[in-house]
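One protein chain is absent from this view; the other protein chains keep their places.
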Amino acid sequence: MIDAATPLIPLAVVVPLLWAVLTAVRPQVRAAWLVVPGLLAWCTTAALLWSHVRAQGVTQYALGGWAEPLGIGLRADGLAATLTLVTAVIASACALHRLLSPPAEFADHAARWFWPLFFLLGAALDGVWLAADLFNMYVGLELLGLSAVGLVTVAGTTIALAAALRYLLAALLGSLAYLLGVALLYADYGTLALASLANGFTASTTTLVALALITAGLCLKTALFPLHGWLPPAHGAALPPVSALLSALVVKASFVMLLRIWLGPGVSLLVPAVAQGFGVLGAGAIAWGGWQALRHAELKMLVAHSTVAQLGYLFVAVPLLVDASAAARASAWDGVMLQVVAHALAKSAMFLASGALIAAVASYRVDDLAGVSRHMPLALFAFGLSAVSLMGLPPSGGFSAKWMLLQAALASGQWQWVFVLLGGGLLTAGYVFRVFRASFLQGAEDRFTPTPLGWDVVALALAASAILLGVMAVAPLEVLRIGAPPSVGLLLNGAP
Amino acid sequence: MSAASLPAWVLASSLLPAVLIFLLPESRRRTRTTLNLAAAGLKLVLVAAMSWGVVRNAPHEVRFTMWPGAEFILRGDALACLFAGLSALLWLFTTIYAIGYLEGAPNRSRFFGFFSLCVASTMGIALAGNLLTFLLFYELLTLSTYPLVVHRGTEKALAAGRTYLRYTITGGAALLLGIAVLYSFAGDVEFKETGSLRAVAESQWPLLRVAFGLMIAGLGVKAALVPLHGWLPQAMVAPAPVSALLHAVAVVKAGAFGIVRVVYDVYGIEFARELALLVPLTIAASVTIVWGSLRATQQTDLKRRLAFSTVSQVSYIALGVSLFGPLGTIGGLVHLLHQGIMKVTLFYCAGNYAETLGVHDIRELDGAGRRMPLTSAAFTIGAVGMIGVPPLAGFVSKWYLGLGALEAGHPWVLAVLIASSVLNAAYFLPIVHRLWFRNASAPWPDERSFGRFETSLWFLIPTLATAALTVGAGLFAGMPFSPLQWAMLITRREYLP
Amino acid sequence: MSPALWYALVGALLVAVAFAAFAAHTHVVRRLLAFNVMGTGSFLILVGLAQHERGPDPVPQALVLTGIVVAVASTALALVVFRRWFAATGRVALPEDDTP
Partner (left out) sequence: MTLLFDVILGLGLLLAAGGALWSRSLFRAVVLFVVFGLLVALAWVRLEAPDVALAEAAIGAGLTGALLFDAVGHLRRTRRDPPDGAA
């Protein structure tokens, strides 16, 4: 269904791209007059696209009028539309945080590249969400990696540079593996469009090698345990709004690609053993990330390791998406979708709140937060709300997601994942309460640096939406079901 | 305000003040006090209005779908009104007490913000119309009480907070698992007056038992069932109004109330008996009653003794619930109210002694009755009530529990009740004796003067009011709308289909 | 064996050799060289295998064009970051790889 009346799809990529160019042409470090209209245009486009998909179902667009395989095919299903909207919202929040930052934050000369890279990152993300074929995904992913690395370097510290280099090498390796896999798939099937591959892969050697390469590359980019080593330093060393974007959205891009490939054409090869393997790695991520977060002395490293753990939940859902009854699969789909969105909102809020807390006490260490509950109640409250969602306590998006995954696991009798999900929640509680414990400690002298109130408000808004998502999940889930892979979509009866 | 949405307004009457109080600057003392008292008063009116709906047999209800297959339900049924009424009433008094207690202390915005959030959670627990909504507020209560437990910010308080979290978060996980198991084959489990699980196929009964065990374990942590009670005595480092609140109303009662809901409104008392779930609960409650009393006799710190007394007394509720038959039910439900009123009185008194005289240890209380006659009178009423001396509130509870035990065919429970009463007397009467019949041997550790009265009026008024209620609830048990009558109303609906 | 298949095979060998070099070296510039050779190898596989199956094909060629541009952009960025890292620390490898 090619709907020529929907230029909204390319606009979702073009608008941030346009502002990337505009801000590159006028590289001022404080450019609210230029940035804010861009954010408004971006959010409007994304919101319109979301409501369009909600009303009309899956929408496709062939850029430049060429049909596939040569043209740049874009496709907006519920997942793509929702993530585009979430991207625009979170990016706007991060941009506001940046705009509200005091001028001291802009000391590094790389800071002038913040806005171009920021908008490029947004365009790349939207490109990945909306891509309809494996090669566009590659381009989007590669641009995403490059702009993300560039943004990490904006922090300007030596630690950030090392983290950026490490991140870059991991990203390059990951996308090369992916590209190699795509090359092999093209040899086998002569097309890269997901729609034309919909008949499913055959179990030829080329295909199996290709899938292995693609999976390895994307898992490296998603920082799935044990390939997560690059993530905590990069997310820990970047500026708060950059960390927020990276943890909330960038790692999800490769996960969404994995999901689209494995649940689309790859579903016939997603045998129980493979699916359970993903689950085991996810459980490893939950345990290892949680354990590291428990023992790290620095606040941002704690939050970054928490991302490693939270990504584990996404992979724990994989066995429930295939190796289960139809009802359980549907529940698992809802759960994993909600987890993607809820974690994005909660983790970006948590990074922004952590940034404010760190700036207030002028120290990265958790132990130095003593007494901060008195001085920065709002930032701590935002941290707390996002922690509620990450712990999977009700009412929150994180809870609802966990609940659906639990239901899927119970319905399919896979008790091992029940315990992983519950244990992960306890571990999360363990490390987030380290922060509260420190913040309630009395007796430290007041040596706090004032931080902009706007920072707290932005973080609070994101955290509150993660909470609200838990009690008002009906409409988002309806949209997220639109165009779900047929293998999980049988019961979801979304629009065509 | 439409009448149907009344439960939502009851909730909002503490949620909105919480938000406003958080936003208030620390220095706006008068505004905060007004807001607190106005909200507490308004809530009482709203709960009363909601109860009227129950009397007319048309309970108010609010519901919407959170996500497919999961509804958010608030319903003001008879049981909900019982707990909500108790909470609203005691909250009014505790708020008054807390305002006096925190006079001049730091972090009052934070304290009262979380305090209001606690009320909101407790109201949510009372009004929850299905297990999922219940769980939602149950966890919210955990989170909103943590800042109150660690409020003082000392190492000791933080350690207590950590213990508290370990217990309650793990308990929450057990409850979540139990509820999730139940939902996985029974769907959305609503609270119905005769239970909602009767239709479950017999092949699923083992899972029903597993879910019951998990839920009771999860609820038992907050209800301080032995051996899950370890957090409670430690949590005594919290400020006095928090102890009064945690121990008399919010946390322990939330657990006990949850047990009531699970047995009566999820499984249904008759179905629970068919599944052979009641006797283990009776045994667990009996063990807790005796163990808590025994431990209480060993404590010399007044608040710790009261804490172990709470461990023991709260299990009377679980005991009453587990005794099949209307009389046991009446005893358990009425004790939910009576224990709250009596225990809150005792904690107020403990706070009065600590704040006025600096006394924390029982051995320092000699002669306090002469220095603080009103407080000591209130303490005596609470203690004698706890022991179960007629005509006070505690007697009514124990009378019905005893009859219920006979009715249910467990005469050995009578022995538990008698043993507990003896132990109650053993740990309360020496205190009463010290108050009235001994002379002060040393100056008070840290005496403060509050002018014309023996202590601050902010302290005295709530203490005397709840002491008066303890007498009233016993004397006027036969009057309409007394706790006893309300418990009988619920019981009638529970046992008559 | 068709020329296309031969070049695909060469591409596979290139990827293998370059991957070994990527793993063995710690010098960032050398790792970038390895990355570029690996990329070229995958392009050869992409075009070679496809044309072996179906004859001359514009699609993979267009993809390779894109890929070349992406690769040079990645290399450029990596070198910029590397030079700042080198200027700040005087090191040519990452801290965890550095064994002086």
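Things to note:
By letter and in written order, the chains are A, B and C; residue numbering begins at 1 in each of them.
Keep this in mind: contacts are C-beta pairs under 8 Å (C-beta built on N, C-alpha and C of every residue); 3 or more make two chains touch, one makes a residue touch a chain.
Bear in mind that the values here come from a model prediction, so they are computed numbers and not experimental data.
In the whole complex the chain that is left out makes contact with C. Not every partner is drawn; the one left out touches chain C at residues 3-4, 6-7, 9-10, 13-14, 17-18, 21, 24-27, 29-30, 32-34, 36-37, 40, 43-44, 47-48, 51, 56, 61, 64-65, 68-69, 71-72, 75-76, 79, 82-83, 86-87, 90, 92, 99.
The rule we apply is simple: only the chains that are shown with their structure count from here on.
Spacing of chain A relative to chain C, judged by their CA centroids, is 27 angstrom.
One finds 68 Å separating the Cα centroids of chain B and chain C. Chain centres here are Cα averages; for chain A and chain B they lie 43 Å apart. Residues of chain C that touch chain A in their complex: 8, 15, 22, 28, 31, 35, 38-39, 42-43, 45-46, 49-50, 52-54, 58-60, 62-63, 66-67, 70, 73-74, 77-78, 81-82, 84-85, 88-89, 94-95.
The touching residues of chain A, when paired with chain C in their complex, are 69-70, 110, 135, 138-139, 142-143, 145-146, 149-150, 153, 158, 161-162, 164-166, 168-169, 172-173, 176, 179-180, 182-184, 186-187, 190, 192, 206.
Only residues 334, 338, 371, 373-374, 377, 381, 384, 388, 393-395, 400, 403-404, 406-407, 410-411, 418, 422, 425-426, 429, 433, 436-437, 440-443, 470-474, 477 of chain A touch chain B when the two sit together in their complex.
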